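Every protein chain except one is present and positioned as in the full complex.
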Amino acid sequence: MTASKKDLENIIQSLSTDNYGGFGKDFVHTWDKSFGDLKAVLEVASALKALYKENISVKTFQSGLAVSIFRDNSTRTRMAFTSAVNLLGLYNQEIDENKSQVAHGETVRETANMISFLTEAIGIRDDKFLGIGCKYIKDVGEALDDGFKEGVLDTRPTIVNLQDDLDHPTQSMADLLHMIEVAGGYENLKNKKIAMTWAYSPSYGKPLSVPQGIIGLMSRFGMNISLAYPEGYELHGEIVDKAKAFSAESGGSFEISNDMGKAFEGADFVYPKSWAPYSVMEKRTELLLAGQNKALDDLEKECLENNKKFKNWVCDEELMKKTKDGNALYMHCLPADISGVSCVDGEVTKEVFEKYRIPTYKEAKNKPYIIAAMIMLSKFKDVRGLLDFHLKTGLDRAKSIGNKCCCCG
Amino acid sequence: MTASKKDLENIIQSLSTDNYGGFGKDFVHTWDKSFGDLKAVLEVASALKALYKENISVKTFQSGLAVSIFRDNSTRTRMAFTSAVNLLGLYNQEIDENKSQVAHGETVRETANMISFLTEAIGIRDDKFLGIGCKYIKDVGEALDDGFKEGVLDTRPTIVNLQDDLDHPTQSMADLLHMIEVAGGYENLKNKKIAMTWAYSPSYGKPLSVPQGIIGLMSRFGMNISLAYPEGYELHGEIVDKAKAFSAESGGSFEISNDMGKAFEGADFVYPKSWAPYSVMEKRTELLLAGQNKALDDLEKECLENNKKFKNWVCDEELMKKTKDGNALYMHCLPADISGVSCVDGEVTKEVFEKYRIPTYKEAKNKPYIIAAMIMLSKFKDVRGLLDFHLKTGLDRAKSIGNKCCCCG
Partner (left out) sequence: MTASKKDLENIIQSLSTDNYGGFGKDFVHTWDKSFGDLKAVLEVASALKALYKENISVKTFQSGLAVSIFRDNSTRTRMAFTSAVNLLGLYNQEIDENKSQVAHGETVRETANMISFLTEAIGIRDDKFLGIGCKYIKDVGEALDDGFKEGVLDTRPTIVNLQDDLDHPTQSMADLLHMIEVAGGYENLKNKKIAMTWAYSPSYGKPLSVPQGIIGLMSRFGMNISLAYPEGYELHGEIVDKAKAFSAESGGSFEISNDMGKAFEGADFVYPKSWAPYSVMEKRTELLLAGQNKALDDLEKECLENNKKFKNWVCDEELMKKTKDGNALYMHCLPADISGVSCVDGEVTKEVFEKYRIPTYKEAKNKPYIIAAMIMLSKFKDVRGLLDFHLKTGLDRAKSIGNKCCCCG
């Protein structure tokens, strides 16, 4: 089951990291990255995962901080970021905007520098406001560039987008790695069909970044993408256009419908998930910024009411039967709204979810490695050499003197 | 005062860890552990304490996370857990249920896996609701077993119960180590008398886990246990039965009375501490779950009123005179409610507490080592070999190059 040292050597020697273009750069949106760079991140993540399984330490920093800024709740991405930076030897300092002075009259420019004097990586989640999360990340990046150029910072911390209003790249890349593992190689995804569909949930205001992340990334790999949602639940037009262009370029296809069944027809992968319509998110952002609580309540009620018209957008066994051999891989970023478990009516039935529960956990497992790979590739020019060094050093992550640790043997 | 290298060698060589039965298992309740396993934890904790004093690093992990979940307030156990895992080389990530999505429709099963991808140990405090804290810990454990078996997790994190509704094993084991140190060996505890008694406090709803933990553990070591509380302040019947059976088995004795003085009579150790009656905790759990705030307020008032009848249940100098040579060791898990210090009337008078203040601190000092020992023994098969390796390597915990560190020399 586990890789031998020889296997690890092969994995590392075959890493195509030599021409990685993201060295010294942030990881904000997958669509700004070259195909080769995306591939390099996936490969390094795989290698880190294999090294971990073999109990080989990849600790690369003796000291250094990672900073995480969460402007929205998170358990799994928070854990994934902490795990990733710890794996590399960094200490994670969360910035809680309530405890700190970040929100009180400080410019982003200043704060970005203040948190970065001995910092190697910054993870940011800012997905609540359309057009704002992404701008915040870019502003932080520019401030860091400036600080580094001016000699304020000795190293330029790498920013990892942990979900903004447009994309959720650590999620989509973890999803993609899962698909690659299931398909046995990224080449095997070519012309495989993925249904990225809306699904009903009794909640409101769920970000668009996951579906947009999925169509924006899978379209790079020649997949046949079928995007489906009820009328009115459109995604951001620009991202859809990008995905269409990518599909054309990579030899895949791209279609949009208002028919969940059609999307599932013959699909190899299905990703049914709730989101709020782009137009609602725009309106909501406006009202949030204006502090119009009454209008926000009204908007929420209206949306929840509207959602209810589409309770039949649920991933159930009948729908799954329409997929390729009735056996498509069900995917989700978790937590899913499961009918009869976490809500009365949800995105997926209990039966379907239970069948794919363990695979969705494995999907999630990739995220720490994806984040670690993004950081490593941004900070080190020769990651193949670095990992080769770690393999040859062969330092136990958990000491195996006296005996094997319980679970890595 | 401090151990020489030769002493350390002897301590390590004499560890009876070879047949430890808790390898790969969680530490939930002491009563589920064999006598030999309890002894092994105590010995390893002692060894870790001695190695720390001699500035010898026992860092065993190059990277890895520990996760702590506190569903109730804590300073000392929080610090003890962080210290313990840091000593072994792990980074502690606290999960704050308010910040995270744990509470929002996620199943325990899922969360347990999501926080565990690169995690070695999980500390859980969940002591508020009768019958629930313990169940939560067991559910997490089962989810981890499942995740490990299914290949979701590469290692199975060890759970350490940091206090549930039934037991507080890291506390009782730290208490026991303190008693062993004072008595000069666990054999010397045989037929020594310990008074575990209720004491008055102007608060309400204090968990039963400490008194239950004490009677459930000390009864394993042949002690003569005298449990005393005002009528109506019964503990959980099943735990009391367990303790009775353990006492019979280990050659100790077990008595219950409603007389604090009788319990103190000739005692070698006294542990006077407030708790809520089991029946009240049952009622409270019911009301908490039903969200009946008015009824909860009424219950609280009623209980506080009832408590007041027993203000004379206070550990004062007069009572202490009844103990063995008037010189029993006063014990407490801290913080104690001290009359005239932290409250008007409390569990113990200022005079008695002050006399035993430093010993109670030393009692508390054991907790990090107990936790570290529990984790180490669960994760490594040959802990004696591992500690021997650390001793022989002799890596300074605090660098002593150039000069000794200020305090370890």
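Per-chain residue numbering starts at 1, and chain names A and B are given in the order in which the chains are listed.
Assume a contact is a pair of C-beta atoms (placed from the backbone, for glycine too) under 8 Å apart; a residue touches a chain by one contact, two chains touch by 3 or more.
Computed from a prediction, not measured in an experiment: that's the story for all the values here.
Checked against the full complex, the one of B:87, B:179 or B:194 touching the unshown chain is B:87. Among A:242, A:384 or A:397, only A:384 touches the chain left out of the display. In the full complex, subunit B touches the omitted chain through residues 1, 52-53, 57-59, 70, 73-76, 78-80, 82-83, 86-89, 91-92, 96, 334-335, 337, 341-343, 357-358, 361-362, 364-365, 367-368, 395-399, 401-408. Across the interface with the omitted chain, subunit A contributes residues 23-24, 60-65, 67, 91, 93, 95, 99-102, 104-107, 110-111, 113-115, 117-120, 147-148, 150-156, 378-386, 388-389.
The definition used in the following text is that only the chains that are shown with their structure count from here on.
Each chain gets one centre point, the mean of its Cα atoms, and the points for subunit A and subunit B are 40 Å apart.
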